[in-house]
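The structure appears right after this line, and notes come after that.
For this depiction, one protein chain was excluded, whereas all remaining protein chains were kept in their positions.
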Amino acid sequence: MKGMSIIVQKICQIVAPVIFLFGIYIVIHGHLTPGGGFAGGVIMAGAFIFQIISYGSDLPKLQKKEFSLEILESSGILGFLIIACLGLLFSTVGIFFANFLPTGKIGELVSAGYIPLANIVVAAEVSAAISLIFLAMIVFKEEISDDR
Amino acid sequence: MEIYLIIILALMILGAVFSLHAKDLLSAVISYGIVGFGLVIAFLLLQAPDLALVLIVVEIITLIIMLAVIKNTTHEEEKKSFSLSSVIYVCVALLFTLFFFVIFARFGSGLARFGEDTMRMATAYIDAVHLTGSANLVTGVVFGFRAYDTLGEATVLFTAVVGVLAILRIKGKKEED
Partner (left out) sequence: MILYILCFVLFMVGLYGVLVKRNLIKIIIGLAIIEYSVFLFLILIGYVKDGTAPILNSEAEGAIFVDPLPQAMVLTAIVIGLATTAMLLSIAIRLYRKYGTFDIREIRSLKG
């Protein structure tokens, strides 16, 4: 896949980190403002897809040997399961998905139990999954059926 | 309020009909974007900002993937030929629509008017905000009261990625000849 002209590449260099930072902001403030894990995760994937489209397939560091995206996605969903099992072990009630961190005052950044941690983990999983779908279908579709 | 939603729904229906009848596949995909973006405006009018955020980015990503698939394969449609089975399908669909309207006219009074029904669980979730402690009620429901559904959704997304990678990697025997 060919890249785009030099103007688009320069604008992408300036704008894509801002989009990524905006996605992180939406994830972390998921329990205070509209958004949450899913919205922030797809926005982070959107920043990554924007870079791929503007630079083309020969973006440096795109290799097929080991996918760090696969590791990120698998550790995302494993982290969600670990948070659920920690509620089983460490809370007084002793059920799956119990809230084992203190609730705190409504409206502060550090509050609402394990919900900020769950937002971060789900955002990692969703962004890695959507980026992996895009890479597999658009960039690597010619080479995948030949090697490995 | 209702009149805005009626106008947007009518535009969505027009966009959907045009998208299914376009001769060129490129026009079909671009006018499928009308349905998605109209739905985003409808979600903003219905006071659901979380959904509007997710849907606008998901819609753009779907359009990008569809456009890349069409660019790499073909973007023309075959010629139309009238066949008997499509007439049977359309007649069955019209019968089903008539059946739905009859049932709706008779028993539709159970469905409340637009904007006047409050369910029991909604008041229970709004009053129990001190149990989860999050100011965003939708996040409190998604990750607090209904965390099993979120676990299932994460599993479905993971399985879909595994499926896409597995489908695009199979080497068929006939492709080597």
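By letter and in written order, the chains are A and B; residue numbering begins at 1 in each of them.
In this section, a residue touches a chain if its C-beta (ideal position, glycine included) is under 8 Å from a C-beta of that chain, and two chains touch if they have at least 3 such contacts.
Quick caveat, the model's predicted, so the values are computed rather than measured.
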- [ ] State which residues belonging to chain A touch the missing partner chain.
- [x] 33-34, 36, 38, 42, 106-107, 126, 129-130, 133, 136-137, 141
Task: Interface with the unshown chain - residue positions in chain B - done: 2, 5-6, 9-10, 12-13, 16-17, 19-20, 25, 28-29, 32, 35-36, 39, 42-43, 46-51, 54-55, 58, 61-62, 65-66, 69-70, 72-74, 77-78, 86, 89-90, 93, 97, 100, 104, 108, 111, 113-119, 121-122, 125-126, 129, 135-138, 140-142, 146, 149-150, 153, 156-157, 160-161, 163-164, 167-168, 170, 172, 174-175
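Throughout what follows, only the chains that are shown with their structure count from here on.
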TODO: Please report how many Å separate the Cα centroid of chain A from that of chain B, as a whole number.
DONE: 22
- [ ] Show which residues of chain B lie in contact with chain A when the two form their complex.
- [x] 49-50, 53-54, 57-58, 60-61, 64-65, 68-69, 72, 129-136, 138-140, 142-144, 147-148, 150-151, 154-155, 157-158, 160-161, 164-165, 168-171, 175
Task: Complex contacts: residues of chain A adjacent to chain B - done: 26, 30-39, 42-43, 45-46, 49, 53, 73-74, 76-77, 80-81, 84, 97, 99, 103-107, 111-115, 118-119, 122, 125-126, 129-130, 132-134, 136-138, 140-141, 144-146, 148
